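Input: one structure, supplied below.
Note that one protein chain of the assembly has been removed; the remaining protein chains are unaltered in position.
This part shows chain A:
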């Protein structure tokens, strides 16, 4: 591991302290979504649709209600009606009707696994038995799964009357294409025609699931006075509270939401599924209600990332200078509009200088669960397309693939994806680090090949609130509203400790419920260490200013005579007052020392990454093994080295799974054939080598400590890095993921 030499004078930043929540998590004490209980709690179960597309004619709940132990039954009739209104939903925005319908089908079911009714009973077994007694009369409708079926003439329309947005003039006929988004510049066709070399291809990826190990779970309690409480495992209890309140027409202040530990999310826990249903069951029963999903419910009823069908052509002059890029792709988006066509388009345009380009994405709906954010939403699929095509271009040009990228990589000031100039980015630094890494020049064994791919993710800022308060002994309490999904408590403690120059262990971090701190957006967009971290630093600096001011007063000197060093005020004549000494005298001043900061920083910067992958392909079985892997990334400043490296390694592993194994497989009825971890094959320990990391640090000048978001970028390059390595090993370009043994074997056979 190549931890950067740290030329700065940081004391705590860039170290590897034990996370504050660590012991709870290695001893089984930490309370996750399915672990929480409260007094009087009963258990819910959800009845889900057996049809991929059907109209609900009637629902008869009488037999379920009559079963002893049943306390409440809920159907869509219990949901307040929704107006068609777009509201903030996690990292994106969604129509309120679609959010409500995701929680419980309203009039039509749109996928197998769509919630239709729910029961709460004294035991989970009774609730499940009662759910089976609910009789639903369906009018079954034809369904669509693949993009081509969904766009075919006469295809069944999921949302009647839906007219494609983003096309001028607007189409007159309803379709399953919910939206289109295009960015273009210059005469791309002329530029391609004039190019010395072009590479082209048609690519395809399947829907994949985020695959968090903790299924969705919540406990809800809704009292007769209208006040409710929710205990949830989520990426953002404020946003899930807001969505739940909006669906239930509640004042937001009446819904206090408590964050439980979250067992993985990767974007998939930024929206609501169970919460309003549990609330309604609680209101009807008068009892707190727990709802949990089984793994099969998670696969069928919560959002995967979209599959993609894409056509691409890239041109270059003889010296490898890119001349033009033309891309059109269709997202296989599941049941609701709003999939990731915008970031998809931007992924294609933000990493290289392109004199001419035309890129268009289509959001195409079909009959499986509506897609949700998945780590750099929309980017991995398009990076697979672009970076595979670039690899072909390098082959045609006879150029080293890193040199081709270096020749065209964006540098600060070059146009970004929406033509605004890039800030202080580090793509060239990453490419140079990859080229210099021993992995790039190491010899390959028999049947092995090496691939490289670069990519970026835009990252995000967003709203965050944090407070920093001192106890009378000088210990530091940091409070945020950002769920800790991968060690962010440690990052917050490090930044507070660095600012106050106190030991890391004297800082403790709490993630507060919605009634105990102001709003913070979801943990997503690689934003927490950047934006919530900024809030922590701003609040800590205000605390520091108070400490200095009070120290000056206690010493009888002016503030400019005070030097703050090692957690203490140093004044003239060797006077020293420690943070504890000052905090302990709060009673002599205007009050306790505490500060809160609320921020919405817009000066985030994208993260660039370059991955090198070696694969070994068994021509007799089609099996692809990843035998060596290196992930290089510009991380701005690494706050906690282990958790930064861990993001690179985890993102790479997810991307390798996407490349090699993972896909939703549908039968002819629209049923997922592999809704479990045996057949939806995520990487296990024996599938992977060690994943080497190189942390390139090009600090973000707008962040107090130079932070750039880290978490999402590492899943963007692996799909192409693996595919390019297979191309190198076999001489064959595979354009469809996943690269399962049967597909690779058939491809090698066909070209033999």
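What to note about this one:
The working rule: a contact is a pair of C-beta atoms (placed from the backbone, for glycine too) under 8 Å apart; a residue touches a chain by one contact, two chains touch by 3 or more; residues count from 1.
Basically, contacts and distances are computed from a predicted model.
The UniProt record for the undisplayed chain lists the protein name "(2Fe-2S)-binding protein", from the options "Elongation factor 4", "Recombination protein RecR", "Branched-chain amino acid ABC transporter permease" or "(2Fe-2S)-binding protein". When the full complex is taken into account, the listed residue touching the unshown chain is A:294, out of A:294, A:321 or A:594. Only one residue in the set A:261, A:616 or A:728 touches the chain that does not appear here, and it is A:261. Seen from chain A, the chain kept out of the figure touches residues 16, 18-19, 21-23, 25-32, 34-35, 125, 210-215, 261-266, 294-295, 485-487, 640, 642-643, 645-647, 649-654, 676-678, 682-688, 690-691.
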